[in-house]
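I am attaching a structure below and will ask some questions about it afterwards.
The complex appears here without one of its protein chains, the remainder shown in place.
For clarity, chains are labelled A, B and C in written order, and residue numbers in each chain start from 1.
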Amino acid sequence: MAINFSLIIPEMLVAGLGLLVMIISLLVPKDQKKGLAYFTVFGLIGVLVVLYFMIDAQGTLFNGMYIVDPFGSFMKILIVLSSIMAIILGVEYVEKFITGFLGEFCFFVVFATLGMITLVSAGDFITLYVALELMTISFIILVGFGKNIFRASEAAIKYLLLSALSSGVLLYGLTLVYGAAKTTSINGVMEYIAQGETAPILVLGIIFLISGFGFKISAVPFHMWTPDVYEGAPTPVTALLSVASKGAAFGVLLRVFMHALPGNQELWMPIIVVLTVLTIVLGNFVAIPQKNIKRMLAFSGVAQAGYILLGLIAFSTVGVSAALFYAMIYVFCNMGAFGVIIAFSQAGGGDEVQDYNGLWKRSPFLAAVMLASLLSLAGIPPLAGFVGKFQLFRAIMEQGYVWLVFVALGMSMVSVYYYLLVAKAMYFKDPHEDSQIKVNLPIQITLLAITLITLFLGIYPTPLTNLATQVAKTFF
Amino acid sequence: MITLNHYLLLSAILFCIGLYGALSKKNAIAILICIELMLNAVNINLVAFTKFLTPGDLTGQIFAIFVIVVAACEIAVGLAILIAIYRDRSSVDVENLDWLKW
Amino acid sequence: MSFPILSSILLAPVLGVLIILFIPQKEDKVIKIVAALATGLTVILSLIAYAYYDQSIGGLQFVEHIPWIDELGVAYGLGVDGISLPLVLLTAIVIFTGVFASWGLEKRVKEFFIFLLALVAGVFGVFLTTDLFFFYLFFEIAVIPMYILIGVWGSTNKEYSAMKLTIYLLVGSAFALIVIIAVYLYTGLGTFDIQTLTQQTYDIGFQKFAFLLLMVGFGFLVPMWPLHTWSPDGHVAAPTAVSMLHAGVLMKLGGYGLIRAGIFIFPEGAKFWAPVIAILCIVNVVYGAMVAMAQKDLKFVIGYSSVSHMGYVLLGVASLNTLSISGAVAQMFAHGIMTALFFALVGNVYNKAHTRMIADFGGLAHQMPRIAAGFVIAGLASLGLPGLVNFVAEFAIFVGSFRVYPVLTILAISGIVITAVYVLRVVQNVFFGPRNPKWDGLEDVRGIELVPIVILCGVLLFLGFFPSLLMELINNGVDPFVQQYLTTPKVGGMF
Partner (left out) sequence: MIESIGIKYIWLVPLAPLLAFILITFLFKRFQLLSALTAIFSMVVSFILTFDILRVILTGHEITMNTPVEIAVPWLNINGLYIEMGALIDPLTAGMLFVVTFISLLIMIYSVGYMHGDPGFSRFFSYLALFVFSMLGLVIANNYFQMFVFWELVGLSSYLLIGFYFYKDSAAQANKKAFITNRVADFGFMIGVIILFLYFGTFNFLELAEGISASTDLAFLTLAGILVFIGPIGKSGQFPLHVWLPDAMEGPTPVSALIHAATMVAAGVFLLARGFVLFASASATITFIAYLGGFTAFFAATIAITQRDFKRILAFSTLSQLGYMVMAIGLGSLTAGMFHLTTHAFFKALMFLCAGSVIHALHKQDIFEMGGVFKKMKITGTTMVIGGLAIAGIPPFAGFWSKDEILLVAKTNGFTFLYVLASITAFLTAFYMFRLIFLAFFGEKRSDYHAHESPLTMTIPLMILAVFSIFGGLIGAPFLEHGFAYYVYFGEPHHPHPDYLIMGSSTLIAAAGIFLAWLVYIKKAISAEKIANQFAPLYKFLYNKWYIDEIYQWFFNKVVLSISALLNWCDRNIVDGIAHGIAWLIRTTGAKGRYIHTGSLQTYGLVIFAAVVVIVLFLAGPVVGGVQ
């Protein structure tokens, strides 16, 4: 059987890039690694271009262990895009706070990217597991890089132990499913499940699977690690973790469950609905009292994961398309917010919300980007987040979950409250110091682009909605 | 006669022991080892299923090998981080790891 | 339609924002002039639209339609009819005068006008759009700038009020959003076009459900008792121009939405819930007025008077006949102008005296005769004196409602007595009485400060004498809908 390697060009490119960067970083003097970072960025942009042209490609490789389809490509674009932004935003930060490790930062990001893009294309449990671990281990290392090394290593060990624990559970689930379905191919397993099979061993396996994926996308109650790790990790890593890793995990979750669910909706749907509601409610509630902005964003991220899950609940083209749209938008919003945090801490600012007092006067640009990003997260028009939420609500209401729309909307009002608390600090309070904040050009351009995209997609979302709809049809 | 169920039982017990240990041990290294136990339970499952259910197919066994490799990587990274923590706090007690909370 | 006049109205403030973005912070005057020009442009364009609106044809005119989000069937649709056109005009007038009312602003002028114009673009959008999706979108655009405007440039407990206002408005709009999605899905036509949706028939149960949500949602905006507490706080805290725009225009979004999206799309639901609205609106009128009487801060008085006056709008809406709904729309217009005038005046006094406590004043007519005159005119408008446009609107509401809810209407009419009491008390305590030497330093309004007062008073008086200019247009917009979707309610009650 001929293997069409052209389908995995992006993965190969990323892998090659990772290795190249690793080697070059050994050669380049410690203080000149900035160029390397931009080299990485350009490499990833190349990958992005390739992915963009490959979006319609479809096919399987290695006996079905690897699936290339529009859905996967969409998620890959999302992931690579986040990695690019994380590196651009992170260069200065890493140079300043984790001096000397820029090369490592770059290639671990690339490897994590590799893990993530493989994950969303996994066609087999083995691929899935390996990709997941590649991603996780790269992230663990990245998390451990932190500016405050002690907090960072605490975050890293927590992340490591908990994700190992959850991988253990996930794996155990996989084996049970394997035992029931007698295959590790995702399609095979799913077809088996879709027949309406409810063998206890299978159900148990799937529960374990849910908990494993739930851990990665930080759905309540599997989210416990999220705030601690987000808070302790270096901010660029937090940013990447919050969008890309969540996105990748969500991608695989969709891939696994989209086929499996129709058979046993009444069995699984209540669980997913409950998890979603818990995620949205708890995420938003607990975000309110947070004083640390990263931690607050961590909880908000938990809540956002809940919103993305709504797309799964809707279980329709519209739902998936909405979820994909939202996930993509979420990348921009979150990156925008974290970008501001990065730029701010580079200028010596702390991570507490009150440190942002009067940011408006010190840098109107950063304040505006932060505001736009947070409001987009809250789903306020004309920012893209609104369209995303609108689509999601529409999708679930179509399925008759009106009460769920009430909950979700209500909670998004709660989220407005704590996002506005940041706005309040930025705009209403007087700054502790008056110095203007200088933001370097790449970050400025990135943040500007992010904001403009958020705004543009909020006002004219058609290009992305069309794409997302087209992609979502993969499943139906 | 040792049937599949015996293996599964063993693996389940092992998994639970690992899980219990992971949730109760105070020493981070012990936790790592307990997690290793859980992964071993997984491996037993995989191998047993292959043996009993799909005799001609080695997928499960190959999976097990992947699991072992990945677990090794994880342990390596984990130990590295623990060393960093030990340098700082002279302890790898997970009870003390609560700077980040609430 | 060759020239996209409505898009121009919508984009004029946006253009203003873009220009101001590139003007250096120091150039206060230039920024203000740009803002005045941008808003002046909206006034001119709205007047042109008014002049060219063909009442003999009626219905939506100057329609623009561009497909927007294919997947959802959202279209960028603009159009005005007899209901929205007066409100567009109102918005234009209020913001134009609002810019002049902020002429004395010195703090962060650039940002202030950016947010103000962004806010007003949203408000225009709400009135202009013919698409429910954009209706919601534009509404929300208006909310956030307001949060910042109040929080930064406001006074008295501003952070609390800004947050309260924002959350209340957003929660209210969330209810509306649910209905928007629900009706979209219910029809299955894949469109948010209001006219198309209006022409559909809906199952009675759905109508009840949808109208209830809209009632609550828009009830937050109007504001309907007991969802009103954000409004006095918000008015008090907001800077002058924002108070004007907010009380003058933003509260009308609720009434407008209730008519446009509520009654017209769900007439049966409206009939079912109308008595509830009617009862709550009486609470608004009487309770609002009584509470206004107890206030010590001038702006609070006006804030609660708005609650009271918006009760009349709700009464008109609840009565579900052409006359009452026309009256409600006219009352929205009239109240908008009047309350904008109030806030312009109080803002002016506050800027000079740095207090708004009624007890601090007295005899201010000596130092500020023009302000006093303006305040008396606004006060008289507020108590519904003939010769001012408010009277006509209120009268139409009363006549229209009386046949439906005689007792409630009588209670509502009693509101004009209570209003007279508190308005005149304020006039007496603030402006009349012996000269208070403490305020001898205060200068009366002059020059550019006079612009808002003159324009707003002029509109009140002009339309008060020639109400047909306004009322016939509104009636033209309301009547076809009512004829088609609401069977005339019986003359009932006491006869």
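The criterion applied here is as follows: a residue touches a chain if its C-beta (ideal position, glycine included) is under 8 Å from a C-beta of that chain, and two chains touch if they have at least 3 such contacts.
It should be emphasised that the depicted structure is a prediction, and the values quoted were computed from it without experimental measurement.
Across the whole complex, the hidden chain's contacts among the shown chains comprise A, B, C. Remark: the omitted chain is touched by one listed residue; of B:19, B:42 or B:81 this is B:19. Within the set C:7, C:156, C:187 or C:414, the residue that contacts the chain not displayed is C:414.
Contact with the omitted chain, checked across C:169, C:238 or C:380, is made by C:380. Think of the hidden chain as still there; on chain A it touches residues 157-158, 161-162, 165-166, 169, 198-200, 203-204, 207-208, 210-211, 215, 221-222, 224-225, 227-228, 267, 270-271, 282, 284-290, 414, 417. Contact between chain B and the unshown chain involves residues 19, 22-24, 31, 94-95, 97-102. Remark: the residues of chain C touching the chain excluded from display are 164, 167-168, 225-226, 228-229, 287, 290-291, 293-295, 321-323, 326, 363, 365-366, 380, 383, 385-387, 391-392, 395-396, 398-400, 402-403, 409-410, 413-414, 416-417, 420-421, 424-425, 427-428, 431-435, 467-468, 471-472, 474-475, 479, 491, 495.
By definition in this document, only the chains that are shown with their structure count from here on.
Of all chain pairs, the one linked by the most C-beta contacts is A-B. Centrality annotation: A (chain centre taken as mean Cα position, compared with the mean over all protein Cα atoms). The distance from the centre of chain A to the centre of chain C, each centre being the mean of the chain's C-alpha atoms, comes to 42 Å.
Once the centre of each chain is set as its mean CA position, chain B and chain C turn out to be 65 Å apart. Listed for chain C are no residues, as none touches two or more other chains. Within chain B, contacts with two or more other chains are made by no residue at all.
Residues of chain A that touch chain C in their complex: 321, 364, 375, 380-382, 386-387, 390-391, 393-394, 397-398, 402, 405-406, 409-410, 412-413, 416-417, 420, 423-424, 427-428, 460-462, 465-466, 469. Those residues of chain B whose C-beta lies close enough to touch chain A in the complex are 8, 11, 15, 18-19, 22, 28, 31-32, 35, 38-39, 41-42, 45-46, 49, 53-54, 59-60, 62-63, 66-67, 70, 73-74, 77-78, 81-82, 84-85, 88-89, 94, 97, 99-101. If you check the complex, the residues on chain A that touch chain B are 125-126, 129-130, 133, 137, 140-141, 144, 149-151, 153-158, 160-161, 164-165, 167-169, 171-172, 174-176, 178-179, 182-184, 227-229, 231-232.
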